[in-house]
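Reviewing the structure listed below.
Apart from one protein chain that is not included, each protein chain of the complex appears where it belongs.
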Amino acid sequence: MHEVKFYQTGTFTVGNRLLPPELRTVQSETGRSNSLNSGHRACQGCGEALGARYAIDAAMRASGRRIIAVNATGCLEVFSTPYPETSWQVPWIHSLFGNAAAVASGVAAAQRALGATDVRVVAQGGDGGTTDIGFGCLSGMFERNDDVLYLCYDNEAYMNTGVQRSSATPPAARTATTPAVGRAPGNVFGTGKNVPAIAMAHRIPYVATASVANLHDLERKVAYATMLHGARYIHVHVPCPLGWGSAPADTVKVARLAVECGLFPLYEAHDGQVTGRTLIRRRAPVSDYLKLQKRFAHLFAPVRDDERLAAIQAIADRNVTELALEGHD
Amino acid sequence: MDKPFAITLDVGSSLANKTGSWRTSRPVYVDRLPPCNHACPAGENIQGWLYHAEAGDYAAAWRQLVLDNPFPAIMGRVCYHPCEGACNRGTVDEAVGINAVERFLGDLAIREGWTFEPPRSESGKRVLVVGAGPSGLSAAYHLRRMGHAVTVVDAGPRAGGMMRFGIPQYRLPRDVLDAEIARLTALGIAIVLDHKVTDIRATMNEVRADAAFLAVGAHIGRRAFIPAGSAAKMLDAVSVLRSMESADKPMLGRRVVVYGGGNTALDVARTAKRLGATDTIIVYRRTRDRMPAHDFEVEEALQEGVLIKWLSTIRNVDAGSLTVEKMTLDEQGFPQPTGELETLAADSLVLALGQDVDLGLLDGVPGLAIEDGVVKVDANMMTGSEGIFAGGDMVKSERTVTVGVGHGKQAARHIDAWLRGAAHVPPPPHELASPEKLNSWYYSDAPRTVRPTLDLARRASTFEEVVHGLDEGNALFEARRCLSCGNCFECDNCYGVCPDNAVVKLGPGRRYAFNYDYCKGCGICASECPCGAIRMEPEPT
Amino acid sequence: MTEQIEGSLAVARAIALCRPHVICAYPITPQTHIVENLSELVMSGALRDCEFINVESEFAALSVALGASAAGARAYTATSSQGLLFMAEAVYNVAGLGLPVVMTIGNRAIGAPINIWNDHSDSMSMRDAGWIQLFAETNQEALDLHIQAFRLAETLSCPVMVCMDGFILTHAYERVDVPTQAQVDAFLPPFEPRQVLDPADPVTIGAMVGPEAFTEVRYLSHHKQLRALSLIPHLAQTFHKMFGRESGGLIRSYRTEDAETIVVALGSVNGTVQEAVDAMRERGTRVGSVSICSFRPFPLAALREALQRAKRVVVLEKCLAVGLGGIVSDGVRKSLSGVALKGYTVIAGLGGRAITRESLMRLIEDASQDELEQVTFLDLNADLVCHELEREAAVRRSGPTAEALLRRVGTVAARIG
Partner (left out) sequence: MRPYVHRDAAKRGAHFAFAAMIEIRIHGRGGQGVVSCAELMSVAAFLDGHHAQAFPSFGSERMGAPVMAFCRIDDRPIRLREPVVAPDAIIVCDPTLLHQVDLFSGLRPDGAVLVNAARDIESLGLSSLRGDGRRRLATLPASEVAVKHVQRVVPNVPLLAGLAAMTGWFELDSVLAAIRQKFPPAIAERNVAAAREAYGMARITEQAHD
């Protein structure tokens, strides 16, 4: 009898009783480390809580539970460690909003100096702590090629302080500081700040993007990056029901549509060169993605803003063409 | 390590914070009714046996299957599989080839000599079943497994009823039929042949039966008045097909005309072809889209060279030829004569205009009612006469093997309850697992496997089976295309996508449980469950 | 072994002898020579098992040190002036987390106007950040204080700043006795952290603390400094025993017995003050001086003991609390609450203005006559100030003040002292 690969769900589900173990995710295992444990105070349907557990569990597995995590100020830090409780199962430190990368560099330096060669250092922050206030330290860490894996959980605004605009906020999105009023409601159509690309410009060993909607892809990238040496950067897309005005139950769905419509392309790069991309399975128009989120409601009502919807579609199309995200491997 | 106050905390201490209190709605695991099961006339738990089949545990799959239907190998050939018409996979790519897998399981069981488990205990009751067709045998099977002694009485020389005397061999090889019937006798069911029951009560007393199930089928070919010359050769389809099972095959000649548009018409036409007819023509009053026969059978017939004259009726028959009149459909879709006539050369005319039930055995049974030529039964399938139940083609229903098998099962349950002085109350059906309850994104693309068919040359000359079975490889493939609609197949999605680790994985075959201490009720698990086995319910207040 | 070397090199040697694991460097005058020397010691292999990290800002410098310390490493960095302000957020954070980082401050003024010369405005601005602040009088003491600082910091799990006057000490060639490795190893045990990021024993560090416990956390950091009040003199004594030198401690008194006037100061100016005291004593003025080594914790009791018998106290400050006067003076007054004596604040040496023996003698003279203002600016160029005030009164668009003053003063390099 010829080998029948598992068709019922292929390898898209978290696990499956019929999948060979090597095709299952870390999340499918009862032995997973639950690095971010129950009892944290994240909102219902928090994408960041999901992304952080996915990533750190994968890193824990890859490193044989030999990791130290550094956290920037932000939702993740606040909801995970309200005195006297912490949800972390790993050695974890929070210092400031803008210095996670630098603190991680210090931790890594300490491991070298103390000869703890097997310990892997992970820094994590939101888009504010990474692409804005923490950017200097991040770039310095990259430039020195310090032995740190930096994970950015991008929910596209300052959620911890009540949804203010960050340099990762997409065009036209409504935030508390880019309200949906006036001639061009919502965030400006700027040139954008593509931090993965900036990371690549540092020619660091590894840069990747990932999404909570594609667990297998995310875990593969994190596990791989964990064991590389030098500066590594993974930019993880994590929807925020509160800030995006999406249904808590739709967190994964929204993330999936961001990928499928081309607005959040999944790819990886070595030494500044794109070496792999994750193909879109079922291409969707950006409106499918946008209309699930109240922060874009003004693009659809009272009158449909076709001009700006087209502009956003153009961004998605450019991503798809530039990275050749359609077709087959 | 005596740690600095409040600055340094011990890991995992947040377990003290029961975030479940935030919940306003809660997820619950449910088993919804898969559309295939819903559509199956025999009430098979299709998703249930595919669940085992996709794991490669064919024995378990077969055991699950035969809980509802003792004839997988037969069903896998003759069932018109409404299940596949209802299959949700049809909305993703193509329906799962359920029928093919069922046949694979049936054939494997025969090859492996799998047998039914005997009843755990004997009830001491005895039931008489009249008619060894699909319905009767099915009822006998279920009653026996419930522990009752069963005697089946049939007028024919061999068991199987229409399965043997109505369905041609190229669709149902007889060794398959015999094997699955043999398995019933092995279970301890007594089958008495060549015994026509004329007085049901009398026969019941003979065999000291506490109850009876009547399923004699409908074997009387319906005649229509067609002016015919004395030399004209007219037969009815039922007798033609029946005589295929006897020593002397029917003589139909080189040019055969079949009158009718049901599956029987096609069976008989294709049989004529195989008997050596050079031209076989089906004459039907209406158009193809109005034809009762299944389209795939029409397709196979046309492939084999059977011709069909649409919108035609037969006016009269003579030796060697007959006259047909062209018809036209009126607004209501009824055929109306046009007066336009045509002569067809024909050595014989076979009428396939439907069948009637022989109700002889019911004469003088008090309380028993007949309506439109079939026996009237109540909701419990009992006739007006206490303890006498009826089903299959002799009651009002769609006349297919699968429906018959289903009747047998239902009747068995009612009879069993009646024997225990109770009434069988079927459990309330589960909510239907309709397509919008699924998250089909997670299912990978896998087009269905096409079953190989016998090449045309051999079809014209032999009664070899036209449609072949699957090998284990593609049977497994096909089984794994099942979406497991409405029933957890342990994909771990809920366990993985919970931001609060509030899902407990109970281990292989034991599914999952929610830890409501931490579940905040976000509902991601429900929306990311591929098969729709989680429902969000308002938090009880 | 005694050597004639630059203060910055002396400090670098001391740091190396303390076997640090991680050193972070970002250039800013006048601290730069220290890290330059350290980079050479690390890269030449003279200092082993040490990571020298060139960072992109002072904020990163202290953040890297913070991470290293939390991971169980002995961490060091140095800065000055704007650099200290730029790392301010991390300065408070290191103390809040109780990480025993040691940092040298090459004391320098804070702009604007930009000024690279010495005063105490930088470290004083961080006086309440929770760090221990020790001021060095000489390069020998700067060297010695760093060795004591690591032991102090690690005993208490509290960061320590060693403050040394920019240029005056950092760039001065003096005779210093550089101890041997064996001596330092005997005094300074290996770092045994109270909290450490260790995969084998995971903990969470830096949790969010609400009203329910924040006060207690703050009290405990205050408590650490109270403990330091007894630990600092103890370490100074131990150091004296092992190295044969007096260095550190809370305060040092000079000719204060029988003194009617006592000058209180921090850092290198004390040498000049003592010269002035001697000169005035020769003229029969009963004057003495007190040098404050430990500014944080502030030695209230020790000062009270040293000052309470005097008639007047003159606090010489190299930092101006604009709108108030002196920062040190406030502490001194607090130490003397209930004691009846006169207190004067003298602001001197701002932005590198030389504090000469002559000026100090005049000051002491005036003080002993009680002819001082409550707040006096030593050697203030009154004409310059008055002229500028008039100019500003006359013209609305008077332009930038600093530049106007410079035009009037003339070429800086042409002046001496």
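Worth a mention:
Read from first to last, the chains carry the letters A, B and C; within each, the first residue is number 1.
The rule is simple: contacts are C-beta pairs under 8 Å (C-beta built on N, C-alpha and C of every residue); 3 or more make two chains touch, one makes a residue touch a chain.
Because the structure is predicted, anything quoted here is derived from the model rather than measured.
Every visible chain touched by the undisplayed chain in the complete complex is listed here: C.
Considering C:Y26, C:F52, C:Y76 or C:W117, the position touching the chain not shown turns out to be C:W117 (whole complex).
Among C:S221, C:T272, C:S294 or C:S335, the one in contact with the hidden chain is C:T272.
When the omitted chain is restored, the residue from C:S39, C:Q183 or C:T356 that touches it is C:T356.
Against the chain not shown here, subunit C presents residues 4, 6, 29-30, 116-118, 166-168, 171-175, 268-272, 274-275, 352, 354-358, 411-417.
Quick note on the criterion: only the chains that are shown with their structure count from here on.
In terms of C-beta pairs in contact, the better-connected of the chain pairs B-C and A-B is A-B. Annotation: 45 Å between the Cα-based centres of subunit A and subunit C. Taken residue by residue, subunit C touches two or more other chains at 97, 201-207, 209, 213, whereas all remaining positions touch fewer. Residue positions 6, 9-11 of subunit B are each in touch with at least two other chains. Of all residues in subunit A, those touching subunit C in their complex are 65-68, 70-71, 77-78, 81-84, 86, 88-96, 98-99, 102-115, 119, 136-137, 139-140, 143-144. Per the touch definition, subunit B reaches subunit A in the complex via residues 6, 9-19, 22, 54-55, 441-444, 446, 471-473, 476-477, 480-484, 489-493, 495-497, 499-502, 505, 507-509, 515, 517-518, 520-524, 526-528, 530, 536.
Those residues of subunit B whose C-beta lies close enough to touch subunit C in the complex are 1-11.
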